[in-house]
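Here the structure comes first, spelled out in structure tokens, and everything after it is commentary.
A single protein chain has been removed from this complex, and every other one stays in its place.
And now, chain A:
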Amino acid sequence: MSNPATLAATVAGADAIAAELGGPSGPRPRVTFSRRNIILYGTLIFAAIYYLIPLYVMVVTSLKGMPEIRLGNIFSPPIEITFEPWVKAWATACTGLNCDGLSRGFWNSVRITVPSVVLSIAIASVNGYALANWRFKGADLFFTILIFGAFIPYQVMIYPIVIMLREIGLYGSLTGLVIVHSIFGMPILTLLFRNYFSSLPEELFKAARVDGAGFWGIYLRIMLPMSLPIFVVAVILQVTGIWNDFLFGVVYTRPDTYPMTVQLNNIVNSTQGVKEYNVNMAATIITGLVPLAIYFISGKLFVRGIAAGAVKG
């Protein structure tokens, strides 16, 4: 994003000449401790600290014992590091009658997320492909409805979907939740794929048509191999979105199939027993680990995903 040409341009007024000469030539302007730089970096570092504090507090709290928490303040680092809260949060914390910790919710979330991601992306990519290359009469109308549907509050549609799922006998099952995720992932993903496939050169599609390839042939042999980046973006978007979902989990599943977020909320906000803040924080981090890992690994692709999802939406 920050190439040398733009880097050189606005450091200070003195660089105006260098910028006029074309910027990148010549040595890099020296970074000095000017007043401007101190204010600039000072503000940024201050903001960064604010954003990092909750993460720090979570980690620190989860590594303390309860006696230490009762004594100290939440910002002080642990005197004696203990991993017991993590073990307890994962394996023995109680929600209602189940006392097998977050592990149950974790595996439920995996069983929900994986098929939902695969199914929603499969459907949406084919949809996007059909909309971009095989437009039929009325297709745009359905697409417009789909896009407007993305703005409808979920609360308006949850009950009719409860009825539909009950009619086909899937209410309360993981399969039902997978279907729900695929439905609500469709607008944004279809848009993503439609825009991507439309941006590919049309000659490619035409050449394949001339050579006699059909709908599925072109999709599988030409479009799929060419669109790996957009699939990665879609996977990032969907995994974080579905993993972080709470509303659908709480509406469409039963206690033994609750996803991780719902179980986490039940563990932390349960009214019975003594509050174990260290276990709560350990459980909170564990739940946040999957999307955080995806975020830190994927880096710029994550940004691209939300930008694609947001700006073009």
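Methods note: contacts are C-beta pairs under 8 Å (C-beta built on N, C-alpha and C of every residue); 3 or more make two chains touch, one makes a residue touch a chain; residues count from 1.
Everything below uses one rule, namely that contacts and distances are computed from a predicted model.
Look at the chain that isn't drawn here: its UniProt entry, checked against "NADH-quinone oxidoreductase subunit D", "Carbon-monoxide dehydrogenase small subunit", "Glucose/mannose transport system permease protein" or "Cupredoxin family copper-binding protein", names it "Glucose/mannose transport system permease protein". Within the set A:Cys94, A:Val118, A:Leu170 or A:Ile294, the residue that contacts the chain not displayed is A:Ile294.
One of A:Val118, A:Leu204, A:Leu247 or A:Leu301 touches the chain omitted from the figure, and that residue is A:Leu247. Only one of the listed residues, A:Ile38, A:Val114 or A:Ile152, touches the absent chain: A:Ile152. Not every partner is drawn; the one left out touches chain A at residues 1-2, 6-11, 13, 16, 19-20, 31, 40-41, 43-44, 47-48, 50-55, 57-58, 61, 69-70, 73-75, 123, 126-127, 129-131, 134-139, 142-143, 145-146, 148-149, 151-161, 163-164, 182-183, 186, 190, 214-216, 240, 243-247, 250-251, 261, 264-265, 268-269, 277, 280-281, 284, 287-288, 291-292, 294-296, 299, 302-303, 306-307, 310-311, 313.
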